[in-house]
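Questions regarding the structure given below will be posed in turn.
Only one protein chain is missing from this complex, and each of the others stays in its spot.
This part shows subunit A:
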């Protein structure tokens, strides 16, 4: 994969270069906005990593101009500011993702994988967390060797939880997934669905945070505790 790295802080850029190259990528590095803009408009890259604060041409302007010229490559912006507005501006301008400094390399690599996958249009056929493999289109859930076909509600819940493993999904969020904004459901409907899911996945796989929501525990899902 050919990556353009635009970062004006040389020590940071050097480290990123060597770490990205370790993964068999071709990485080119520029340290000012004008050069980055020229490179992106005239050459072909698979991905751009762009610092927001750059000499000569601002990172946001680069994103805007590149998109105006119809260049479609995935762009990840790096920002040293944690204000939400700055991130939103970046996304609005046409960036695919953002990362706040400082970050772990593993996180950057994960984001790179995610945006390139999204861009290349390759649909992930199945979601996989530990021993669980879910195919949302066919509503088929595979737990180890067993295969179930999930009812719609359970599919919606599990699909959301598997897309956010080890994160707590609030009841509010899950109910929105199930019913949209119409609060037509019975108050304990969610509990019933989760109860059913637990029977299939094992008790420990979905953890309850009382009064808040549920979390899919990837560790428990891997260990494959049975009912």
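One rule holds in what follows: a residue touches a chain if its C-beta (ideal position, glycine included) is under 8 Å from a C-beta of that chain, and two chains touch if they have at least 3 such contacts; residues count from 1.
As a working rule, contacts and distances are computed from a predicted model.
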_Chain not present in the shown complex, as UniProt names it (candidates "Sugar ABC transporter permease", "histidine kinase", "Sulfur carrier protein" or "CoA transferase")_ = "histidine kinase"
*Just name the one of A:2, A:81, A:128 or A:152 that touches the chain not displayed here.*
A:81
*Which subunit A residues would touch the chain omitted from the figure, given the whole complex?*
9, 11-12, 15-16, 18-19, 53, 78, 80-84, 100-105, 166-172, 207, 209-213, 215, 217
